[in-house]
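Every protein chain of the complex appears in place save one, which is left out.
Chain lettering (A and B) follows the sequence in which the chains are written, and residue indices restart at 1 in each chain.
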């Protein structure tokens, strides 16, 4: 079963007087359990594609479905609900609410998801332990390193046990070591829980972890190939 | 506590100085409103009670035509008996009968037209504050006949002193010529020139005799323990005089001195405008703060929207932040306002130029605020409501936010 199917997706933006092509007839299918990297220079359309997959942005034309659901015809609030309960997101930065501790950041999203208060705290601590942050639950984002902050974001993304996690340049602000740790976490979640990962990046270190590497340029897919994950070492 | 409240509370302190300044604006306005409203209401009480105590009393029984033109023939028959009856009806001693007539008062050197009031000395002292303001000599006593108490300015203008005689020329109720001589036994000094120029009180019996009034008077005046007791007393008295005569009617203080309530009303309205402006200005201040706080968090809100939170939830968050801020303003404003009022209630308040004002408007030269819950909470609660209202626009902006562009915002 395919986790994501895109057909002939097109999207343009206006910037000043110029019309910029975000996506140009992109067709693509990603199966459940895949670990996919979207790569390409900035402006190549990878973030636009990722946003389309998450229902953050609606394409001008074409069809896109996640699981059984057609995103391009869904209402905004249905899309929000889908993101809240079935898709996990990790962004480049400004991921966390700065005034809430690591635990509260996770708890907050759980509360929004409608989880009973009694379970939240224990579950939040479990998820934080799973991403390797046991003992740091009470810290504010400003008291955590960049890598640790991103792990909190991952913990928050997987709290609702989504089948799909979308990550937009998750390592952009991280040093090599933290980036590697984050990618290892992604791989582990992919292998142990069978979560589908789609990660946009132009970081070569990240691409090494991918099993399928999709290269984009000017809004088009220029190559799409399976590969053996190599981890960090060759880079 | 729910994470929502924790989040709202902590968000407030991300810019602690801004939050404090905004809260300070509310507190300042609240204290100001508490101060002004309490003082204002306090001065009304004093104004009403002082003016009523001087002459009018809380209610009067008069001939139905007397109030407008105060003509001598529009009189109340058997005034003293009626006063006695009303004392029983109202279960109060402070009911007194009066009569009044104009006459030319002449001393050896001077003549002036004066309004002579015939009073029942014993009960008049319970109804009016004049008897207590005698500065020389004494007030009238039961058994006095041709004795008169006059105001200090009148005494000066007539060039008379205690023990001097005054001659009165006027016309009686039946139009006959009225003339009599009375001896000055007391001089009243209220400090209010208009009153001190006009007072001339004689015993009711002597008055009735001089002005051919028979047993008639012009008013039966009652002073009640408080303003609140007026409506019930008016109803009682009305029942009492109903069978008595078609000619009589009962008037409460508002009917007797319509200017008083109107002066208060117009003062309330003009001050109300001023208060409204202050509240609106505070609301602007809150609007600006909350607008800033929403705009600077555009990116953060973008992420929250991207994670699937609804704009409504974010708007609720902003509303909660405003609510917390407004509550702080309310609590601190009430606390400081109450302290200030308590202080003023003990020590009073005055300002330069107040003495002249006070004399003109029958007020004490020191003002004491009204210590009451409505006076205390009215202002702060209004500020509270307007503060919440001011957050509507910033909160509504959240519904226009698009997650992708919001996350890209600086």
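By our rule, a residue touches a chain if its C-beta (ideal position, glycine included) is under 8 Å from a C-beta of that chain, and two chains touch if they have at least 3 such contacts.
Everything that follows uses one rule, which is that contacts and distances are computed from a predicted model.
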Per UniProt, and picking from "4Fe-4S ferredoxin", "Outer membrane protein beta-barrel domain-containing protein", "Response regulator" or "ABC transporter permease", the hidden chain is "ABC transporter permease"
What are the shown chains that the left-out chain touches? B
Residue of B:120, B:157, B:190 or B:382 touching the missing chain in the full complex: B:157
Identified contact with the non-displayed chain, of B:11, B:60, B:210 or B:289: B:289
Thinking of the whole complex, not just what is shown, which of B:57, B:151 or B:170 touches the missing chain? B:170
What does the interface between chain B and the hidden chain look like in terms of residue numbers? 15, 17-18, 21-22, 24-25, 28-29, 32, 68-73, 102-104, 106, 108-115, 156-157, 159, 169-171, 175, 258-266, 270, 273-274, 277-278, 280-282, 284-285, 287-289, 291-292, 295-296, 352-353, 356-357, 359-361
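In this section, only the chains that are shown with their structure count from here on.
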Chain A - residues contacting chain B, complex: 51, 54, 56-57, 77, 80-85, 87, 89, 91, 94-95, 97-100, 104, 107-109, 111-112, 117, 156
Contact footprint of chain A on chain B as seen in their complex: 2-4, 6-7, 10-11, 13-14, 299-300, 303-310, 313, 403-404, 407
